[in-house]
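The structure under discussion is supplied below as structure tokens; questions concerning it will follow.
Only a single protein chain was left out; the remaining protein chains are all shown in position.
And then subunit A:
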């Protein structure tokens, strides 16, 4: 699947936005400005962007507790997201959800999720809607390696297959679920699990945007054409702790530093496109500085934004009551 110049630039911009967003949330959190539980997606950008660059607003995704990257890749407003994470009244969800519950249904972003394994059943439902209403849409469930062991995930594999739903399960395997290694927690392999349910599966290097983009394109196209569900198993590195504040003593010393140095998805992208003469380094530099100022702006707007007004505590529980 050949990407044109525009698409390459857009993909890089989105990956950079995620990276910069997460690095900045990390800093702001450590300075005490952000309340609650925050799980960062830095290091995993190529997965969200490689998959979501094939999607449009009729397509739905379900995300996880580590949701910022999926939100950005699916087109959520970055300023609204940052405000949400700061708990502001004009955040994307009015400050009522926070980091773990960012959603924008108008963009087909069905929510980050505080419940591990919460997404796959929902995404079967979104796919059922697309199939029933013949929208041509597909639905993508992002799950972690940890979430891949939940009954909800495995049941959804089965349901998606027997209903022949346009679903793509993306297992983002960063090697850990909290402090537990996926090498221990996952029996069998993701690909063989998928095969057992009669689904096509691809095993992918999560630092290689192009490989993910290619494979995602194939399985999404098949799903759109009525060919049913597939699974992508993407191996990546999470650059920060499980959540902000995690000392990460369960990791090998230097693990993240090595990954950042040798297998960074953004560096990989840059090398690939500049070596092939597809883009100029200066263009990529330009994107990086634009992204930085966008994120700067999102943080300063968030800091000065008002808290939700007190009566908002009681609103939005029901549509009508």
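Just so it is clear, contacts are C-beta pairs under 8 Å (C-beta built on N, C-alpha and C of every residue); 3 or more make two chains touch, one makes a residue touch a chain; residues count from 1.
Everything below uses one rule, namely that contacts and distances are computed from a predicted model.
Look at the chain that isn't drawn here: its UniProt entry, checked against "ABC transporter ATP-binding protein", "Pyruvate dehydrogenase subunit beta", "Biotin synthase" or "1,2-phenylacetyl-CoA epoxidase subunit B", names it "Pyruvate dehydrogenase subunit beta". Only one of A:50, A:67, A:119 or A:146 touches the absent chain when the whole complex is considered: A:146. Summary of contacts with the chain left out: across A:106, A:132 or A:249, the touching residue is A:249. The hidden chain makes contact, of the residues A:58, A:267 or A:312, with A:312. Touch with the chain that is not drawn comes from one residue among A:41, A:157, A:176 or A:269, which is A:176.
Although one chain is hidden here, its contacts on subunit A can still be listed: residues 35-37, 87-89, 95-98, 100-101, 113-117, 146-147, 149-152, 176-186, 248-253, 255, 307-308, 310, 312-314, 317.
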